[in-house]
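One chain of protein is taken out of this complex; the other chains stay put.
Labels for the chains are A and B, by order of writing; each one numbers its residues from 1.
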Amino acid sequence: MSINWFKYSSPQAFHPLAGRVIPWFSVAALVLICVGLYIGFFVAPTDFQQGDAYRIIFVHVPAAWMSMFLYVIMAIWAALGLGLNARPSFMMAQAIAPTGAMFTFLALLTGSMWGKPTWGAWWVWDARLTSELILLFQYIGIILLRASIDDLRRADRASAVLALVGVVNVPIIYFSVQWWNTLHQGASISMTASPKMAMTMLTAMLIMTLGFWMYSIAVTLARMRCVILERERQPSWGKNTSIQEVAEAR
Amino acid sequence: MSQPSMSEALRGIVQRDLQLAMRHRSDVAMSIFFVVIVASLFPLGVGPESAVLRMIASGVLWVTALLACLLSLGRLFTADFLDGVLEQMLLIPQPLSILVVGKVFAHWVISGLPVVLLSPLLGLQFGLSGESLWVLTLSLLLGTPTLSMIGAIGAALTLGLRGSGLLVALLVLPLFIPVLIFGAGSVTSSLAGIGSEANLSLLGACFLFSLVFAPWATAVALRIALE
Partner (left out) sequence: MFQTVALSGSRGERQLFSEISVTVKPGTLLAVVGANGSGKTSFLRMLCGLLSPDKGAILWQGTDIRQLKELYRAQLTYVGHLNGIKDELTPVENLTISACLDGDESSGGAARKALEAVGLGGPVHRLPTRVLSQGQKRRVALARLWLSTRPLWLLDEPFNSLDSAAISFLTQHLQSHLSRGGMVVVATHQEIALPPDSVQHLRLTR
């Protein structure tokens, strides 16, 4: 029995499928995040240098990883959209962006929360934190560009181009900010010296990352459903589907 | 059927923009005055101690040049878009990315080159001298065309949108940051005695990279904007 995956690339079919699948991802996310936080906050050993304050990295590092992964995935969907001229791909990119921005912000916030008790400052111009900040600007740029363009086709394609230009910029930013950091030695306290990883710590981080993945999938699918409903108000897919019909199709 | 050669098309594009600039000589003057005024704000804000000024010189002058480029991006495509000239440019039977290089080059001659030529004077105001002054000028010579090319992508993406001035800044500043780091870094490392070759080479690499990719991205963005 083979599943015809292409059937689900049409918004009418995608909507109910996503609806059925989201609860599973949400539950998985909840479970994994709870387990990860439990291990991170209670089971992992206290770091002899930083005390218990370091435990925030169990949120900070997975959030930072997610912000990067999601940007790349968003760029892949953008490339597919431009290459195949496929609206669903653009819609996926549109759905991912806000979650990516949220994780970037979370990484910055938790990075700041780590910095205060550890180094005494709410913000340090660490290479990684600065790169995360610039990544946040890139996410916001994509979201704002889309919001500024009324014509849907132009909004899709312009934000896709920006996402691709930005994805090329991401490694360049990381390299240049590292470079800048080494150039101005002593001007910043490095937060990249993370505590030596005990096995439990690594496990907790991986579980948290997996939990964040589940969350991202759930939220992106939910947002996709909203995007579909929004766009289906006009019969641009060639079918006259009313919102009522699409919402009812379980 | 007639077709211009690539050099004829490029020459036509550059010549038209330079001719227009000659009719609006104030545009060139505006870039120069902006840079002079903004650069003067910093000593007024920070204090005139020469040691402090020397330390912030590379950053201040580079950021000023960057802002001048950013503010001039509105003039790159908007006027042509409004009177239909840009539409005609898209119909020229030569690769649009080459024509974009022509537009950006003319734009740089009008807004970027004056800043480069002025930079030694500004550097002197901030207490730079000798090798670091030379490095500053060279870094701006490499950097300002790079900024113009990267900025053109943002200008093309936001063509005709309301509030595009601020929006283009938001889109383009993350892309400017590596150029800023290497450019200002070259002057800083020259002052510190480390030698500026590494930073200047990286800046040169940015220039070449943007020369290859930015006009193509700009061409794609222009076609999207003119649909």
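Keep in mind that, in the parts below, contacts are C-beta pairs under 8 Å (C-beta built on N, C-alpha and C of every residue); 3 or more make two chains touch, one makes a residue touch a chain.
Quick caveat, the model's predicted, so the values are computed rather than measured.
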In the full complex, the chain left out is in contact with A, B
In the whole complex, of B:Ser31, B:Ser58, B:Ser72 or B:Gln94, the residue touching the missing chain would be B:Gln94
Across B:Ala9, B:Leu128 or B:Leu142, the one contacting the chain not displayed is B:Ala9
Note that subunit B touches the chain not displayed via residues 1-5, 8-9, 11-13, 15-16, 19-20, 23-24, 82-85, 87-95, 223, 226-227
Contact residues on subunit A toward the hidden chain run 85, 151-153, 234, 236
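To be clear about the criterion, only the chains that are shown with their structure count from here on.
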Subunit A and subunit B have mean C-alpha positions lying a whole-number Å distance apart equal to 32
Listed in rising order, subunit B residues that touch subunit A in their complex are 153, 157-158, 161-164, 167, 170-171, 173-175, 177-178, 181-182, 185, 188-189, 202, 213, 217, 220-221, 224-225, 227
In the complex, the residues of subunit A that touch subunit B are 134, 137-138, 140-141, 144-145, 148-149, 153-154, 157-158, 161-162, 164-166, 168-169, 172-173, 175-177, 179-180, 183-184
